[in-house]
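With one protein chain withheld, the remaining protein chains of the complex are depicted in position.
Chains here go by letter, A, B and C, matching the order in which they are written, and residues are numbered from 1 within each.
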């Protein structure tokens, strides 16, 4: 019973790894405890989004990742 | 001592020739007499311009073409 | 780089676009527009021009675009003569530091070529030749740039 946290862009640099497996189910407070404090601080900012199972959450504090699901931490984007 | 009147676009169709040599100097009233009435009617419309010696006239009634100069009759354009 | 041409024969957009990219290594982007003869109904299109005005007018237009949109380079190619369905009529392209400058320059160039450059266009359809005049929307499009002229 585990979920995978995926770090993207500058958040990956903060952690130094691509992803991290944690016990499931995983909610918002569990996520904040599972990541380093520097990442948790970022997650609390409005400009950082979270996707669970391939869908971006409109309210990230409602996170509830089940076994086998991926939780992606999405800092501000820049493409093109 | 002659000037050349050049017909462009739909005005060329009205006349049936590409150009017409007329005595110089040529002024606005001389031009209206030198061309067929159907073309003269068009020339009086604001949307038809006249160029003399490669320059578009801001006031076409001020036309004064000298010997060897070309007078181009310019109907509304459509490019691209 | 400023490449302005009147072409009596057909052309392909790829070589001038590639040449513009090579000539402007510091540009972050290249915008382009290729206009062609639509397949439906029109058999052939004819573009007349007037030598003493048409090319000088296109060159002056390209210079205005270079200055107004701070371009690194610009391409303005326009066909004359008879053009068959499917073939390109016009290519404009602009290279600039920032994205929106090149896209706006292409918009600006096309609006002016469409209704403020010295070309006369007619189409041969089933029932013969028809002269084309700018549509009302072409004049509206052109007027956008005049309204903005105080800003730029």
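Quick note on the criterion: a residue touches a chain if its C-beta (ideal position, glycine included) is under 8 Å from a C-beta of that chain, and two chains touch if they have at least 3 such contacts.
In this text the structure is predicted, and so the values were computed from the model without any measurement.
Considering the entire complex, the omitted chain makes contact with A, C.
Of the candidate positions C:62, C:83 or C:106, contact with the hidden chain is made by C:106. Set against the missing chain, the residues C:38, C:125 or C:139 yield one that touches it, C:38. In the complete complex, the hidden chain is touched by one of A:10, A:23 or A:68, namely A:10.
Taking the complete complex into account, residues 6, 8-10, 12-13, 51, 54, 56, 70, 72, 74-80 of chain A touch the chain not shown. Although one chain is hidden here, its contacts on chain C can still be listed: residues 13-14, 17-18, 21, 25-36, 38-40, 86, 97, 99-100, 102-103, 106-107, 110, 114, 141.
FYI, only the chains that are shown with their structure count from here on.
Relative to the C-alpha centre of chain C, the farthest chain centre belongs to A. Rounded to whole angstrom units, the spacing between the C-alpha centres of chain A and chain C is 49.
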